[in-house]
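Left out: one protein chain. Kept in place: all the others.
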Amino acid sequence: MAGFNKVVGSYAEALDGLSDNMTVISGGFGLCGIAEGLIAQIQRMGTTGLTVVSNNCGVDGFGLGLLLEKKQIKKMISSYVGENALFEQQLLSGELEVELTPQGTLAERLRAGGAGIPAFFTATGVGTPVAEGKEVREFSGRQYLMERAITGDFAIVKAWKADRYGNCIYRHTAQNFNPMAATAGKITVLEVEELVEPGELEPSSIHTPGIYVNRVIVGKFEKRIERKVLSTAKV
Amino acid sequence: MAGFNKVVGSYAEALDGLSDNMTVISGGFGLCGIAEGLIAQIQRMGTTGLTVVSNNCGVDGFGLGLLLEKKQIKKMISSYVGENALFEQQLLSGELEVELTPQGTLAERLRAGGAGIPAFFTATGVGTPVAEGKEVREFSGRQYLMERAITGDFAIVKAWKADRYGNCIYRHTAQNFNPMAATAGKITVLEVEELVEPGELEPSSIHTPGIYVNRVIVGKFEKRIERKVLSTAKV
Amino acid sequence: MALNREQIAKRVAQEFYDGAYINLGIGIPTLAANYVPKNMEVMLQSENGLLGMGPYPTETQVDADMINAGKETVTAATGASIFSSAESFAMIRGGHVDLTVLGAFEVDIHGNIASWMIPGKLIKGMGGAMDLVAGARNIIVTMTHADKHGNSKLLSDCTLPLTGVNCINKIITDLAVLEVKEGAFHLLERAPGVSTEEIISKTAGKLIVTANVPEMQV
Partner (left out) sequence: MALNREQIAKRVAQEFYDGAYINLGIGIPTLAANYVPKNMEVMLQSENGLLGMGPYPTETQVDADMINAGKETVTAATGASIFSSAESFAMIRGGHVDLTVLGAFEVDIHGNIASWMIPGKLIKGMGGAMDLVAGARNIIVTMTHADKHGNSKLLSDCTLPLTGVNCINKIITDLAVLEVKEGAFHLLERAPGVSTEEIISKTAGKLIVTANVPEMQV
């Protein structure tokens, strides 16, 4: 009955098979809902030439910024990368390539990747630099771009609670890109706050069914806050 | 503060504006998770020439079968219509038109309709009668069909619990097509078992956010079972 | 002798493996769920939105809101998840289901399958079959080797409208287990007591037979 016990005991096991020049999809929005321990493990492994698909690229010294420090990232596919001085530096020096994708298009490209849809049409980006090189097509009198699906060799996903089947739920807005990332990795690794017994999660409330998940590791999270704003700061 | 109180007091109000030749999207799989009272109201209204988008067309005398009885349906867009003698009769006599769509393609066409995606590609149906008249296109060496989104003038959706904002959850496998139907109707009407106070539903467990919902009515449900099979029937 | 339904189902279950996500079609495929070997855990996907289908319910467990893709009352196993039809077919289309077993009218040497429509008869619809054959990683067809008139259902080219093209990997019939590859059926096993000659005579499409074809263990 070991087939569905996806829990691994070490970060090394969790990312076993990750090698240079692979594509890694990372859940998270800014520093919210990121697989902190898995990112740190990639840094320890020193894997280079990575294409990283993530809405953002962390900040200097935290999150995916850690991988920039060691120049492990060759290319980022993101919607917003403005929080990181090291990013800017590597981009300007030509060490780093970036493919900017509108946030909703990025989310949908990942969903499509997981759902076996190779391409779809969206009005987002028509008439903008994002449209360059893409097929434009009219439906019902409006123009749309054809956008392609994204899949990755690995997906690193941060969840709140998971069972050994890999069924999981996300906490509050730490959900963000994680459910799509989970579906789009050839190997999907879940780093979770808490492991629960099968049956504890209500079947209809599970965000990501275990079928998408290959490995589960219980992590420890710092959960750094990017912009702490209090109700007293503004009326 | 009336803007978000979507609860209506009568079925007449719930379907106000529905008229002949409109397109109605219905949630449900077989007789499971169907908006029984809203279907009955359409029968009472006698609206004709309807295009109905639903995975199935009910059974004789129940569910969408009620609308067949009064010859209110001009066209069905479905994946499986084999449970209904009246359906067969009207189809053979030419009174009823049917567009058969693979089940997964139907679900995705509705999701696309709600999500502002006019068309997408899928491998489902390549080389089959479903491909007739559709664009075939190769991505990474495999052929795919281009399928178009579906939207409707009305969507009739069956939920378990909802609040006055229209936030709702579905019960067990009565979820099925309901979440996609809810997103794809110009006017989406929710028929629910139970109205709860805002805040009672856990925000991260809500299946359909209220933004998709225009009207909510509390219904009474017979919940007829199509095939009751017991554990004692087979080992 | 030709296998009966239970024996075919038993042979189908031998294709299961620990940790597999499996979608079983109506009929013999569903029956195979009864023969999952002990000490093996598989998870059954039902395309109406249930991953982790359990046994049929007892009278007190019956719930109109808990059905399978065959519209039969079912239960959810421990560790089940329940979701929308769009999510269910995202799973299927995206290649996340390890194995699909389904019935067919005809299969041919190109791996094509016809299973949903007989011209002249009423068209009931394809349901989820086209999505399943287009999406699952591994697809097994189970059916009788010949129809009731003795006509082979393993053809050079399907004659009925197709459900999917170039998608069937393996066929388990009442007479044999066959692999489909490189434009031919390859005989892997024969039913106990069934001769290679009988299988050859009942297979219309090109059939590759090596010496000493083993008998199925059922």
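Order as written gives the chain letters A, B and C; numbering starts at 1 within each chain.
We adopt the following convention: a contact is a pair of C-beta atoms (placed from the backbone, for glycine too) under 8 Å apart; a residue touches a chain by one contact, two chains touch by 3 or more.
Bear in mind that the values here come from a model prediction, so they are computed numbers and not experimental data.
Peer 1: Quick check: which displayed chains does the absent chain contact?
Peer 2: Contacts of the unshown chain, counting the full complex: A, B.
Peer 1: Which residue from A:32, A:66 or A:150 sits in contact with the chain not drawn here?
Peer 2: A:32
Peer 1: Which residue from B:24, B:117, B:159 or B:217 sits in contact with the chain not drawn here?
Peer 2: B:117
Peer 1: By the contact criterion defined above, which parts of subunit A meet the unshown chain? Give residue numbers in ascending order.
Peer 2: 29-33, 55, 78-82, 88, 91-92, 98, 100, 102-108, 110-111, 122-130, 160, 171-180, 207, 223-235
Peer 1: Could you list which residues of subunit B touch the chain missing from the display?
Peer 2: The missing chain touches subunit B at positions 1-4, 111, 113-117, 163, 165, 167, 183, 198-199, 203-204, 206, 209-212.
Throughout what follows, only the chains that are shown with their structure count from here on.
Peer 1: Which chain pair shows the largest tally of C-beta contacts?
Peer 2: B-C
Peer 1: Using mean CA coordinates as chain centres, what's the subunit A-subunit C distance in Å?
Peer 2: So the centre of subunit A lies 36 Å away from the centre of subunit C.
Peer 1: Report the inter-centroid distance (CA atoms only) between subunit A and subunit B in whole Å.
Peer 2: Using C-alpha averages as centres, the distance is 32 Å.
Peer 1: Mind checking the centre-to-centre distance between subunit B and subunit C? Centres are C-alpha means, answer in whole Å.
Peer 2: 29
Peer 1: On subunit B, where are the residues touching two or more other chains?
Peer 2: In subunit B, 108, 122-123, 171-172, 175, 207 touch at least two other chains.
Peer 1: By residue number and range, which residues of subunit C touch two or more other chains?
Peer 2: 76, 82-83, 89-90, 92-93, 134-135, in rising order.
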